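With one protein chain withheld, the remaining protein chains of the complex are depicted in position.
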Amino acid sequence: MSADALKRLKTVEGHLRGVIRMVEEDAYCIDVIRQIQAVEAALSKVSTQILESHLNSCVITAVQGSDKKERQRVLKEITEVFEMSNKI
Amino acid sequence: MSADALKRLKTVEGHLRGVIRMVEEDAYCIDVIRQIQAVEAALSKVSTQILESHLNSCVITAVQGSDKKERQRVLKEITEVFEMSNKI
Amino acid sequence: MSADALKRLKTVEGHLRGVIRMVEEDAYCIDVIRQIQAVEAALSKVSTQILESHLNSCVITAVQGSDKKERQRVLKEITEVFEMSNKI
Partner (left out) sequence: MSADALKRLKTVEGHLRGVIRMVEEDAYCIDVIRQIQAVEAALSKVSTQILESHLNSCVITAVQGSDKKERQRVLKEITEVFEMSNKI
């Protein structure tokens, strides 16, 4: 995983702490919801980035490898995270 | 793509026609929204199913093939549909 | 509900029929997934539009009315469709 993913996640953590502060300071509900949605959107971007690097490393290795079970496992995981991304 | 995907999409089409009928008959707004959400959930399931069969056919072929550009193209598409699934 | 919602849903129905045709003609999996995602995005837009008109009619009536139970029911429904929209 890229150092970039780590950096982005730390930025998201800072954003989330800002949201917590908003709630502590009794900010307007809708503003809080909007910031939570922005945090979620940022997290989705990190997921996409991690998936991209995963496809270009582990997935290529597994699919080109001779272990059929491993290949199936790796491809099944892609389907699963795609399915979950449709549910959140 | 499986005949199953086709069958499911036709079922979704029937469901959507039902929603249109509800609107024509002036059904309660919230009931219409719920049915539209059910149609969307059903569509997501078909997407996941199509992606799964795509991974187990075209993607394996491309990743095991010798054309590096083609491999990159195919993997990039997976990232793109994943990214989009986070936005809908 | 506006005649506009009905018109949009019929457009979506046409779009979905196009997707079914793509599958029948054995189109490329990723192209089908992208079109299904476009149909979902279009459906979300119709939902939002219906919710907007619902808020400006039924919800105002219920919240201004004297029936407390009815008011609670109407507000609970808004929460429920919001919750569901986060899951699809």
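When the chains are written out, they are named A, B and C in that same order, and each has its own residue count from 1.
Here, contacts are C-beta pairs under 8 Å (C-beta built on N, C-alpha and C of every residue); 3 or more make two chains touch, one makes a residue touch a chain.
Here the structure is a predicted model, which is why all the values come from computation and not from measurement.
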- Item | Missing-partner contacts on subunit B, residue numbers | 86-88
- Those residues of subunit C that touch the unshown chain are 44-45, 47-48, 51-52, 55-56, 59-60, 63-64, 71-72, 75, 78-79, 81-83, 85-87
- Just the residue numbers, please: which parts of subunit A touch the chain that's not shown? 1, 5-6, 9-10, 12-13, 16-17, 19-20, 23-24, 26, 29-30, 32-34, 36-37, 39-41, 43-44, 46-47, 50-51, 53-54, 58, 77, 81, 84-85, 87-88
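FYI, only the chains that are shown with their structure count from here on.
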- Note on the structure: Ranked by contact pairs, first place goes to B-C
- Computed distance of Cα centres, subunit C from subunit B, in Å: 16
- Quick one: report the Å distance separating subunit A from subunit B, using the average Cα coordinate of each chain. 21
- Query: Using the average of all C-alpha atoms in each chain as its centre, how far is it in Å between subunit A and subunit C?
  - Reply: 26
- Overlap residues in subunit B, where contacts from two or more other chains coincide: 44, 47, 51, 81, 85, 87
